[in-house]
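Only a single protein chain was left out; the remaining protein chains are all shown in position.
Naming follows writing order (A and B), and every chain is counted from residue 1.
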Amino acid sequence: MRFGARLALAVTTLIVTVTACGAPHGGGSQPRAGQDCGPYARYGEHAGTTVTVYASNRDREADLFEETWADFAACTGIDVAYEGDGEFEAQIQLRVEGGNTPDVAFFPQPGLMERFARAGRLKPASAEVAALAKEGWSADWNGYATVNGTLYGTPLVANVKSFVWYSPAFFRDRGLSVPRTWAELMDVTEKVAASGVKPWCAGVESGEATGWPLTDWIEDVLLRQAGPDVYDQWVSHEIPFNDPRVIRAMDTVGSVLKNDRYANGGYGPARSMASIAYQEGGTPVLSGDCAMHRQASFYAEHWPEGTEIGPDKDVFAFLLPGTDRTSRPVLGGGVFAAAFSDRPEVRAFQEYLATADFATARMKKGPFVSANKGVDPADAATPVDRLSIQLLQDPKTQFRFDGSDLMPASVGAGTFWKGAVDWIGGKGTEPVADSVERSWPRP
Amino acid sequence: MSRVRERLASRAFSLTAVVIAVLWTTPTLGLLLSSFRPEDEIKTTGWWTVFGSPHVTLDNYDEVLFGSANASGRLAEHLVNSVVITLPSVLFPLVLGFFAAYALAWIDFRGRGALLVGIFALQIVPLQMALVPLLKLFSQGWLFLPAWGLTGPARFTHVWFAHTVFALPFAVFLLHNFLAGLPRDLIEAARVDGASHGTLLLRIVLPLAGPALVTFAIIQFIWVWNDLLVALALSGGTAETAPVTVRLAGLAGTRGNEWQRLTAGAFVSAFVPVLVFFALQRHFARGLLTGSVKG
Partner (left out) sequence: MSFDAVAQQPKLQHLLQGVVAFAAVVCLILLALHRGPARRRGAAFLLLAPALLLLTAGLVLPGLRTLLLSFMDREGDARVGLDNYVWLFTDPEALIALRNTLAWVVLVPLLVTAVGLLYAAAVVRSRFRALALSLVLLPMAISFVGAGLVWKFVYAYRPAEADQIGLLNQLVVTFGGTPRQWLVESPWNVLFLVVAMVWTQAGFAAVLLAGAIGAVPGEITEAARLDGASPRQIFWRITVPLIRPTLLVVVLAEVIGTFKAFDIVRTMTAGQFDTGVIAHEMYDQAFRYGETGRGAALAVLLFALVTPVVAYRIRAQRSAG
């Protein structure tokens, strides 16, 4: 029994130690002296509460978010615990399944958000949030966050994907002007190619998302060639993925990107883009090894440090032209904020995110685009952001959301991306489109 | 004649060995050297040029370990998670596997043979097969099993549980093979003296089982520390619970061009297992031998 006694003693000692370790530690933020909490009074007092936020935005984007809502947090007493994760798409599902659900998530794809709404995990937006959404965004934008007639979230970030980045100096030196129609664009392309420079460059490597810059290209061209209605039917699978009009759009893209005379400027043969990180895709524009790089407004973040953006600076962007001067189709994407819980502090935070005030405050901190009708383009941090906001607010713009973000994930984040990579690697258009069509999940 | 041939053969052998050894170490060396190079050099010139123009910096390590709140890295916090995950995930299956192996090896009871084969056979189940249901079990419960509903750091328990379960069949297999080979007389003699199973287990068998226990502990340690799949699926992927491997894989996926972070990150994550490996090198090699040949 002596042995047993010793064991018991050891266990008791350990347990006492552990209990003693359990020192309480407080948290919560407090308003700084001299801070104007007036604008935040409507959100109420929630001292000592925490709202957890889970998103894919990291690095500087995340820092800017946190700086933006710092005042809100200080005035309401809510501790906003933000977590950005590069593996958001897979991890959000695991976290929800695993009972580690965040209070608020920023969904970069409406399709993903819809999955959680349909599964009954997301909380419908409160009446206040719905009112703000109605006031702030077009019916189109709110539609992306609506499932079966119920609004679940609000657009948080918007981006315009139909931009072509170029070097104004490069264009000036060669007497080129910014193209306003597709034919003019092809004209510029041919002129640059004739001068011995490959006109286009691209990088599509992006980890498990490799291929998305290519699917954006294809969507952009389909939207222009076939029009918004056909585009919508294609995204919702009312027409098959391999519809002849889609094939035609892909072939048009192919005539540029799969053409060794036109691409991949600064990086070698066209197929090299599969190895080039998308963040580096446009770098050759700066050195004059490539004339144009079609990439979203957020590419502004990826230019090497010190690159200046503007009509007479190092780089600038023009809108990928439509077939004629009158049409103005714009492809874009966005991030949506939706809540998994409905505690008062979560509601208050969600409400704050839905205001134009938040978007404006965020814009003043650094590069950011919001589709909110209440923001002033003049507040944008960069000229491209300003242009983006103007485009989004212009009633003549035919805005369409990135199709791959709306399709079922196994297609939009799977076979379509993979198919596009195979396609750039040399596979034919029809076999690729056919296999994506076959992979579409049956209802 | 045969002497000459022998010497030639041995020379060819040595050459092969050297070639393989070089092939096996060069890639690591390249990554290691790169991790000390400044960002713009890593991205523009090969690591072999470092010998010509040595610019050495610790910035990369500083960034991945302690980088500002939202920048990639913060590996220091993930290292703590790795430690918190690994220690119990080695200890639990070690002790429980040892108990079970002792019972199966030295206590006679009905159905022993069938049970033994049953546990061994569970090695077949790939952990992929259990992941999704485990996740659901933890959050929602299943059949008669209640949901766990753990939050915060308590969720480490999920990962411990999963690693323990996945390791048990192998632990029992390895330890049983070893224990069953211990000299019968020793145990019988103690039993005749009236020793309880507790005494037998702790006083006689435990000291003898040292090598097998160390073997299992090392293999399990390296496995758990380096695991990605269980951690991805069950740890939640945040700085609160995710181990280094998850963060590193995340960096590789979304920061594919940021070699300065990846190279340093790879060595931060490898540091502990390599240290353990060198400290226990002899046991490791010997353990692999006994562990795999016998078991």
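What we mean here is this: a residue touches a chain if its C-beta (ideal position, glycine included) is under 8 Å from a C-beta of that chain, and two chains touch if they have at least 3 such contacts.
Since the structure is predicted, the reported quantities are computational estimates derived from the model, not experimental observations.
The omitted chain makes contact with just one of the residues A:E89, A:D314 or A:D379: A:E89. Contact with the omitted chain, checked across B:A103, B:L182 or B:L208, is made by B:A103.
Contact with the chain not shown here comes from a single listed residue; of B:L58, B:A147, B:A189 or B:L228, that residue is B:L228. Listed for chain A, the residues touching the missing chain in the whole complex are 1, 3-4, 7-8, 10-11, 14-15, 17-18, 21-22, 25, 89-90, 93-94, 115, 119, 207-208, 210-211, 266-268, 271-272, 274-275, 408-410, 413-415, 418, 421-422, 425, 435, 438-439, 441.
Keep this in mind: only the chains that are shown with their structure count from here on.
Between the Cα centres of chain A and chain B there is a gap of 37 Å. By the touch criterion given at the top, residues 3, 54, 58-63, 66, 82-87, 90-91, 94-95, 97-100, 205-208, 277, 279-280 of chain A touch chain B in their complex.
If you check the complex, the residues on chain B that touch chain A are 68-72, 132, 135-136, 138-140, 147-151, 155, 158, 198-199, 202, 232-234, 236-239, 246, 249-257.
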